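Reviewing the structure listed below.
Only one protein chain is missing; all other protein chains are in place.
Our next item is chain A:
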Amino acid sequence: MSRFFATGSDSESEESSSADEITPKATGTTFSKHIVCCPLRFRFEELTNIIKTIRNAMKIRDMSKCLEEFEQLYRAFLKSKTIVDKEGVPQFYIRLLADLEDYLNQLWEDKEGKKKMNKNNAKALSTLRQKIRKYNKDFETEIVSYKEVLNCSPNDEESESEEDEESEDWGSDSVDSGGESEDNEGAAASLAVVFLKKYVCFNLELLSLFLFDGFKRKRHKKMEQVDEEADEEGEGEEGGWEKVKGGVPLVKEKPKMFAKGTEINNAVVIKKLNEILQARGKKGTDRSAQIELFHALAGISNENNLGEGILVKIKFNIIASLYDYNTNLAAFMKAEMWKKCLECIDELLDILFENSNIFIGENIAEDSENLAISDQPFRVRGCILTLVERMDEEFTKIMQNTDPHSQEYVDNLKDEGRVCGIIDRLLQYLESKGSTEEVCRVYLRRIMHTYYKFDYKAHRRSLGLQGETKSEQDQEESEGEDSAIIMDRLCKFIYAKDRTDRIRTCAILCHIYHHALHSRWYQARDLMLMSHLQDNIQHADPPVQILYNRTMVQLGICAFRQGMIKDAHNALLDIQSSGRAKELLGQGLLMRNMQERNAEQEKIEKRRQVPFHMHINLELLECVYLVSAMLLEIPYMAAHEFDARRRMISKQFHHQLRVGERQPLLGPPESMREHVVAASKAMKMGDWRTCHSFIINEKMNSKVWDLFPETQRVREMLVRKIQEESLRTYLFTYSSVYDSISMATLSEMFELELPTVHSIISKMIINEELMASLDQPTQTVVMHRTEPTSLQNMTLQLAEKLGGLVENNERVFDLKQGVYGGYFNRDQKGGYQQRQNYQRGGYRNQNQSSY
């Protein structure tokens, strides 16, 4: 068994055959090389590599490294469980375990040395010691036997220690020396094990060991000879051995894909493919070389016209290994890798389109694949949809990891077109071939790439503008249907056919977003209300929640553009009031201390971020929110100036106002917030012109309003709203000063038409907000002057409070009575309440009489 541990070739050589002869048939298995020896060798190579590092770490007393490696070793050993079961526990493994335990115990005893150790190491030492103790229990017999071997044959030990050193640099050593030393130990070990199994008697065992020792030494010499011969032969035949690194034996052989003269057919290529695949995911496998290998293989199969089936298979593998290239999930693809990946997928799709007789699917078993050219259609295992989805994710990752203000970002963004193209092609392909579920998935991908883009063409078309030049017009026509129609079609398909809730939820949200983006407020709102997403969105996963938040925000902004201030405010309230809009929209992380969020969480959160080109402008969002809050809050404040129980409509807006008030020196507004605060102050006085000039000016235009597609319309709406709300505020604030006021004056003051003024005032009167009546013949508002003054308001409040006080006092009195007179115990409830009622009534009567 041990023969193949470190031999680095997969093609046949004399050496292995000679080894076959020499190796005692300890396990009694005969193996054909290609099937058994590959996994065996890989597994054991992995183990020996780790052991090597452990020994190195032991030498430099690096306990933490030791612990780490030991854990890896343990895992690797578990992986090779099947082989171990078949072949028995490898001797080198046992040896390491025993040595390590001894070593650790020795360290443990050495108190002085322990003190000198740094904290990490000391900690690692104790954990490692415990672990290995526990672990070694499973291998007790083997270790004991090993130790006996050591004790009984000092000679042997010596030789082994020599071998130790040898084996430590297996990796860089030449193949034959590695093989040789390995062989010796292996043989010795396996023999020992066999003997142990057979003879329990200690004496016998000793005897055998001594005997064996002699035998081994003889054989050792013989071995060397054989090896030398083999070497020479090898040189003669293959033109020189290449020195092979322990870890990656396959890669270096790459140029020699197939032996000369081998007839290249399907079976050979597939075998080779599998061989390469074996190395996938292993530690120490050179991933870039693997990709090249696949490419070469693809080239070979192309040259030899092996048919599309095999090509598709290889392409699948190329793309998969491209994805594998980064082991870290957070890392993103390098540019050239990404390009390659795109090309590959494109080519794959080309092939698939050209050859309609290829069936692909993830549920086609490896065995039932049909790759050879025959009458039957090709059957290839693999899922193109998954690959494309993965590609899309990689694209997102690339965008997330690029600085959004660099040229690089723009360059990367150009690839978006290609990504969309690929998704489109896949969509066409799957529409004809895929199952509904797959179609739903690819539709969702398509939607995800469409929903956040504003369709300027459709916008222009709807405005009735034709493209200026003829060529542009042509382009427009050639570019096909409106995104709205596409969205509608795709989403409706998903609504009808999708069975997983998640895809449907995403589709609905995207659909709403798209509607909102294109100012189709009523459709968007109805869809949102019909979906009932508000009720259960908190159970969704974070990416969907982020999408939901984005949609709500877009909905709010849309409502604002349509002049539905109240709706806009309500939609934005949740996001804005938390003060974490940035985080909720997935547009950046908030600065927080590490206690609240460890590095792991931060990574996860980073992965959720929305790429920059999909961001919603946060300043626009805040401005829209604040302006709508202003339009609602200022008249409300004016109306309820003296109300003690006045509620705030928007806490955030009040906060901004307070911040503005706290400023010691009030200069002209600079930021957007200051503009809104200044405008609010003007509005409080009913001065709509100043308010207007603060909200709509050069600065605000460039910062906020110009970001809307229909800037002019929005601005007009805004001016009108400001006029109306200012009028209301003015009437609330100053009604007490007027006996009557002519509506003509008001309409002149606020530059509103008379009917509008009339309607606003009528509404206020109906809602009992304004105590006044309209005098029709003279077109004036006559104030009733029933509003209490501030002093009166305050007195009312005081009266209320005193009422409460009296009530509380009564209660104390009641209790006293209860305690002394037994009143309370007799009928607790009735008596108490009766008294209460009586008292309240009395108090009210008193109040009324005093008014």
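FYI, contacts are C-beta pairs under 8 Å (C-beta built on N, C-alpha and C of every residue); 3 or more make two chains touch, one makes a residue touch a chain; residues count from 1.
Note that contacts and distances are computed from a predicted model.
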item	value
UniProt protein name of the chain not shown, from "Mediator of RNA polymerase II transcription subunit 31", "Eukaryotic translation initiation factor 3 subunit H", "Sm-like protein LSM3B" or "Proteasome subunit alpha type"	"Eukaryotic translation initiation factor 3 subunit H"
Contact partner of the left-out chain, one of A:Lys334, A:Lys492, A:His784 or A:Lys801	A:Lys801
Contact set of chain A toward the excluded chain (per top definition)	790-791, 794-795, 797-798, 801-802, 804-805, 808-809, 811-812, 815-816, 818-819, 824-825
